[in-house]
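Below you'll find the structure I mean.
Only a single protein chain was left out; the remaining protein chains are all shown in position.
By written order: A and B. Residues from 1 in each chain.
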Amino acid sequence: MKTIVPFGPQHPVLPEPIHLNLEVENEIVTGAIPAIGYVHRGLEKLCEIRDFNQMIQVCERVCGICSAIHAQCYCQCIEEMMGVEVPDRARYLRTIWGELHRMHSHLLWLGLFADSFGFESLFMQCWKIREKVMDIMEATTGNRVVISVNIVGGVRRNLDPEQIRWVLSELKFVEEGVKSVEAALLEDYTVKRRLKGKGVLTKEDALLLGAAGPTLRGSNVAQDMRQLGYAAYGEIGFEPVVEPDGDSYSRNKVRFRETLQSIELVRRAIDKLPEGDISVKVKGRPEGEVYHRVEQPRGECVYYLRGNGSKNLERLRIRTPTFANIPPLLTMLPGSELADVPVLILSIDPCVSCTER
Amino acid sequence: MKMSSNVIKNFLSKSSTRLYPFEVRDPFDACRYELYNDIEECIFCGNCQRTCPSQCITVDKTSGVWDCDPFACVYCSICVEACPVHCLHQKKTHREPATERQMIHMQGTPPQPKKKAKKTQKDDNHESNA
Partner (left out) sequence: MNNVSDITLDALVAEVLKKKNDGWRFVTLSCTELDEESCDILYHFDKDLASSHFRLKAPKATPIPSISSVYFSAFLVENEIQDQFNLKFDGLAVDFERTLLLDEEVTTTPFCRYGVSRANQ
């Protein structure tokens, strides 16, 4: 007998509102239809009344968790339009803050994911480690989450040698912390039973449905926008993290390994941090169109900007990673048990405010 | 089971949370929270109003009023950097919780176009109104 079970928009496991109509047959999900639109804010439209410098702060607020990377992407777009060469030090600093953001986003997700399969103490442990990363951001930029350091032409804050020493020593604690939860997240019997073989997304499906980020890399596709070598990634060396199985466990492992990789990338960037200016003066107004992609904690983020030479942009289009990951989610769900649905939904790391902008 | 070593470690080590508000961590030097204006030095140029991304600042040059809606402010410190006379500052701590909605309304001396500087009434910080 077929039953429709509404899932969400308010559900204990969901940090943000998304609604799914699940078609259920004897506890087995046979189909799912999504409904979004609970937190639509129309931020893209704001580009018509805010000038292109003020839009940086708007873009940061598209997503709270990956705000620095949104601003970075937006600034890179405008710089490409106006032909601005960013100083080397600014590119490295952007990389450092971007990776710190990835670290805290992944730790947040690892905690929420643990919570989704009922592992409360692991959730607390992950968020405890995350707090160290937040401290690093507050001490180096002045704010905890929406750090607002990117401007067109560079960055607004600098790191002095003393701060760098302190950041490196704090990162050691973060690394120890992350390694201390490795056994619980990846080796634990109960965790494996909840995740292995659940929500399998094959490599072909992932490519066909346009999955992005860890969802794609968990399905054995080595694609990461950081390979494009924007900011300093081309110089510090970067290899995407890939896992072969395509199930929830793989996606979990990809994110766990990326957290450690981010720590390593921050160290490499600090190691190679060049001296010099952190920003250049920018004159003129954006004109033309530009299409730019960056890698966010959740995956590939696409910006399309069109300027007409006035101080307001004509069009700002943002395609966030969760938007791309909803169709793969819809193919993961059929065939799974109703009790696994929360885990599967969280395994794509849904960021609904991002999705709806 | 793999979590046990962490659990025991946490049980034996001291608490990782603080008894806020009795025990408060020292703020970092770089922190940027509560915005305030040294109204005596303000020249009412309106740079802060123009650059503010959330448009929370209103400057009136003729009457010398500097208004800020702290509930719209996003603490990005764009205005602080845009200020030509460096009279805008941000404190290291955020505002205390309050029972009333507090807007920032400051009355200063508007710039005098002629040499004869008229004395008007000065500063009146953080006057609360609903």
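FYI, a residue touches a chain if its C-beta (ideal position, glycine included) is under 8 Å from a C-beta of that chain, and two chains touch if they have at least 3 such contacts.
Just so it is clear, the model here is predicted, and its values are computed rather than measured.
Colleague: Among the chains present, which touch the one that was left out?
Modeller: Result for the missing chain's touching partners among shown chains: A.
Colleague: So one chain is hidden, and I want to know which residue out of A:A90, A:V241 or A:I326 touches that hidden chain in the complete assembly.
Modeller: A:I326
Colleague: Residue by residue, what part of chain A touches the chain that was omitted?
Modeller: Residues 33, 35-37, 40, 42, 44-45, 207-210, 223, 225, 227-228, 289-291, 293, 300, 302, 304, 306, 314-315, 317, 319, 323-324, 326-328, 356 of chain A touch the chain absent from view.
In this section, only the chains that are shown with their structure count from here on.
Colleague: In the complex of these two chains, what residues of chain A are touching chain B?
Modeller: Chain A residues touching chain B: 50, 53-58, 61, 119, 121-122, 125, 128, 135, 138-143, 146, 148, 156-157, 180-181, 183-184, 187-189.
Colleague: Residue numbers of chain B touching chain A in their complex, please.
Modeller: Touch list, chain B to chain A: 1-3, 5-7, 10, 16, 28-32, 51-54, 74-78, 81, 90.
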